[in-house]
Every structure is written in structure tokens, then in C-alpha cells.
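One chain of protein is taken out of this complex; the other chains stay put.
Then we have chain A:
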Amino acid sequence: MNGQPEKHPIVIAVNGEKHGEYVEPRMSLSDFLRDKLGLTGTHIGCHEGACGACTVLLDGVSARSCLTLATQADGRQVDTVESLVDDDGRLTLLQEAFVRRFALQCGFCTPGFLMLATEIVKEAQEEGRSFSREALTERLSANLCRCTGYVPIVEAVEEVLRTHSDSNGGERA
């Protein structure tokens, strides 16, 4: 057996900050975020794309970071759960609704759901899309939660979607 596989240089803009690293081609984006950058808010529940706990935004689109290779994110933008709060540490409406509506119990699936829901809210806000309960559950069914029974998660996202459709002002809680 030969030694370690050859490493490749990559540059990824993570949460608005450029990071250059040499990585093995087989390194997943989730391992890169967690182990190279210390961004442990991105959780790994299955490493096989089934649970969605590792969901991040890749160039603004939700992606499974466990099934994405770090090299595939070379030259692109990645946003993780750590990017959601503003410079003063204030929560987004979504985060605030998750807390208030108890849309989490153990908290492990929470970052993935927040990133998925952030994408949905952005579509509603920027593209004017509206989501029926059915359309929303279809989208949210990409991720798994084992604790809550999903009810408060759906209600939290619906609350924020309602807030945005009622008024376009005030993104922060």
C-alpha cells in the first residue's frame, strides 16, 4: 500500500471568508468544514445523503455536504448555519421561530433544517414564491428529525413565510 493519496489545492469561500487548503480528493465537504475549519455546526448524521443534517448552501442552493467532495466546492461559495446570525449575533426570524416554537429537542438535525428552510424563505422572499402546506412538506421532507414529530418545524417555517408575505420589512427578530 502506498502512502497518503495526493492532495489538491482548493479555495472555498465559506461564510464569506476565503479558505485555501490542500485536501485529498476523497475528502467530503462536511469533513472539510468540520475538521479543517472547525465549523462543527454542520452535523453528520449518516454520511450517505439520507438525513440532511449536513445541509449547507452551495452557491445559495441547498446541498448535502456529506455527499459533496471538498474539491467540488473549489471556487464556490458555501454557507453554513454559523453564517445565519448577523454581526451583532442576532438571530434570523427562522432561528427565532425555531427557538420559540420548540422546533428542536436534541438539536442535532436543527442546522440542516435551518439551512433548508433558509433556502425556502429566500425563494419566497426573492422570487415571490408561495408555499402551500403540501409544497412545504414536500420540500422539508428532504431532511429527517427523530425527536419532534416535525409539527413545530413546519409551524415555525410557515410562521416565517407568513411574516414575509405580510410585510417585506425586518429580516431580524
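Quick note on the criterion: a contact is a pair of C-beta atoms (placed from the backbone, for glycine too) under 8 Å apart; a residue touches a chain by one contact, two chains touch by 3 or more; residues count from 1.
The rule is short, and it goes like this: contacts and distances are computed from a predicted model.
A.B. asks: Choose one: "NAD(P)H-flavin reductase", "ATP synthase subunit b", "Xanthine dehydrogenase, molybdenum binding subunit apoprotein" or "ABC transporter permease". The correct choice is the protein name in UniProt for the chain not shown.
C.D. replies: According to UniProt, the chain not displayed is called "Xanthine dehydrogenase, molybdenum binding subunit apoprotein".
A.B. asks: Among A:I12, A:L29 or A:I44, exactly one should touch the missing chain; which is it?
C.D. replies: Considering the complete complex, A:I44 is the one touching the chain left out.
A.B. asks: What residues on chain A make contact with the chain left out of this view?
C.D. replies: That gives, for chain A, the contact residues 1, 3-4, 24, 26-27, 34-35, 39-48, 50-51, 53, 80-82, 84-85, 89, 91, 95, 98-102, 104-111, 114, 137-138, 140-141, 144-155, 159.
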